[in-house]
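Excluded from the complex is one protein chain; the other protein chains are retained at their positions.
The chains carry the letters A and B, assigned in the order they are written, with residues numbered from 1 in each.
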Amino acid sequence: MSGKAPAPDSYRGPAADPVPARVPFRDRPLGKAIAEYRESASAVIAFFATVAVLLAALFANQLSTQDPYDLAKLDIMDGTLAPLSESFSGGTYLLGTDEMGRDMFSAILYGLRISLAVGVVSTLIAFVLGTSLGLTAAYRGGRFDTILMRVVDLQLSFPALLIALVLLVVLGQGIEKITLALVIVHWAYFARASRGVALAERNREYMEAARALRLGTARIIFRHLMPNVMPSIIVIATTMVARAISTEATLSFLGIGLPITEPSLGLLISNGFRYLLSGKYWISFYPGIALVITIIAINIMGDRLRDVLNPRLKK
Amino acid sequence: MSATSTLRVEGLKTYFFTKAGTVKAVDEVSFSLASGEVMGLVGESGSGKSVTGFSILGLVDPPGRTVEGKILFKGEDLRACSEERRRSLRGSKIAAVFQDPLMTLNPVLKIETQMVEAVLAHADVGKAEARRRSIAALEKVGIPAAAERLSSYPHQFSGGMRQRVCIAIALLNDPELIIADEPTTALDVTIQAQILHEMRKLCAGSGTSLIWITHDLSVVAGLADKICVMYAGRIVERGSVDEVLDRPLHPYTRGLIRSVPSRTKRGDELYQIPGTTPSLLALGEGCAFRERCPRADEACLVSPPETAAGPGRSCRCFHPHEGERL
Partner (left out) sequence: MAVFIIRRLLQSVFLVLVMSLLVFLGVFAIGDPINTLVPPDASDQERQAVIVHFGLDKPLYEQYGRFLANAVRGDLGRSFKFNESALGLIAQRVPATLELAFAALFMTVFIGIPLGLYAGFRPNALSSKLVMGFSAFGFSVPSFWLGLMMIMLFAVFLGWLPASGRGTTVDVFGVPLSFLTWDGLRHLLLPAINLAFFKLSLIIRLTRAGTQEVVMSDYVKYARAKGLRNGRIVFVHILKNTLIPVITVLGMEFGRAIAFAVVTESIFAWPGMGKLIIDSIAVLDRPVIVAYLMVIVVMFIFINLIVDVIYSLLDPRVRLEERR
């Protein structure tokens, strides 16, 4: 027997505690969030619409009936046919053709792919860049913070479209250039938002604890601060993707975005513009519908995510 | 208790119909007030005292609604008359002073605008006359250089002065009843005393009845003629101020009085009523105070009625104290 007095009855020690039962998924935070999200019918529809769009873009090759950019395969005799007309080779053009005989349906699928790619990639990069800067500014404070915020404020006081316009004039055309321009335009939103949320979190106890443990700054920011800031930033990211897609489409429509070799939906729409007035609406109309459905679906998801995640943040 | 009473509330019930359930904020409240009388309506937050005040004014917003009861103002049932009639009484014969004047005065309008409009809404006079009355009211509440201060904005006054302005607004149209909802809670103790004193003077001088809603017993001690103590939407004790404060009957009232810090001797522990205010959503049957009451037993599982203990004196309890001095 050891010389120690026996532990008092009221303290059992960890070994004596029963193993907690596995919490069912629906009661865990993620499960609850998903359940709450599901409560809105429009949000669910939006979610499936977005998935459908993503799949369509990913499998554009398989889904399209024709490679719209293989000039050899195009038959100009099939030009500007209305939707559901027959082609000379016997197939049906689901959504009609443009002036070169391109099948609109296929062109839309490929266009979707490019629009989504540009939108998502640019937002992702802007997200990483802007959030890191914003979090660092909030955590460090001081001159870095002040200067960053001045820059952000200045940039945000000008409309995004204008900045993108200027950047593209300077940079020229091309898919990398427009992605870069979109990143430059959008990073500021992420920086400002993440800084705002981080400032609120900065004074919480877990941050004090991390500092007291003398963990490195980068570690504190990325392993402790960031996970708590994530929910609201993800909401913003969703809206930003929609905005990026919309901005790219507008720029391409105006002729300063993507070049003809990589046609996004915006370019398709611009292509069909001159046919609009003569009644051949489908060349612009259907790409437009695809674009609008994508953007609205993403926006609705973003709205719903914000509603779901926000009350959580208020706690 | 007849037509001489300025205000008679009978069986007032105001419920809030929320998604989480029905909150019985005011659950059968009755009292009366004679001309020139000052009544203290005392209770913790959540007791229903403010909602009572709003119900009398007819300003209960959805999801709340006054479902039952009579509110007789000089014999006229305020619940039965038209909204236009109520509007014409509000701000003229029945005036209100709320808790935080920084919130209740519109920050972007000058004091003059806010006072003149209160006059013009109820009297058919010109702006000059309205202005004159406003200056007179400001002087009555002791604001120096009244005429110049009219063109100031609310945030240019100190807290105490702001509240005086609100009192002045209440007095503009010679009200017969003033409902004051925690008007001094947001102020310093010294200012509080001044305002109390002046309200008392003003009401005594003009015969205006006053309902002073507060959670602070010490405030009503020097001001009120009679007190009603509210708990969880019901009046649990009523009587003259001396009776209730010196010889409380209800265990809750006793607990309240005992927990006033100034009553404790130095070195003694501060008294606290054990437990917390119940959620009005989950009141259940019986006396709302039974969970915290040292005298509760099975009898208290039934809701106690108000039992009289003298003229104007009653208590809602099965086991009231004998009326011994605290």
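The definition used in the following text is that a contact is a pair of C-beta atoms (placed from the backbone, for glycine too) under 8 Å apart; a residue touches a chain by one contact, two chains touch by 3 or more.
In this text the structure is predicted, and so the values were computed from the model without any measurement.
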{"item": "Touching residue (missing chain; options B:Val23, B:Leu41 or B:Leu57)", "value": "B:Leu57"}
{"item": "Option from A:Val128, A:Val169 or A:Ala218 whose C-beta touches the chain left out", "value": "A:Val169"}
{"item": "Options A:Ala57, A:Ala126, A:Ala210 or A:Ile256, residue touching the unrepresented chain", "value": "A:Ile256"}
{"item": "Touching residues on subunit B - with respect to the absent chain", "value": "57, 59, 87-92, 95-96, 98, 100, 103-109, 113, 117-118, 121-122, 153, 155-156, 169"}
{"item": "Touching residues on subunit A - with respect to the absent chain", "value": "157-159, 161-162, 165-166, 169-170, 242, 246, 249-250, 253-256, 269, 273, 276-277, 279, 281, 284-285, 288, 291-292, 295-296, 299, 303"}
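Here, only the chains that are shown with their structure count from here on.
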{"item": "Centre distance in Å when subunit A and subunit B are each reduced to the mean of their C-alpha atoms", "value": "54"}
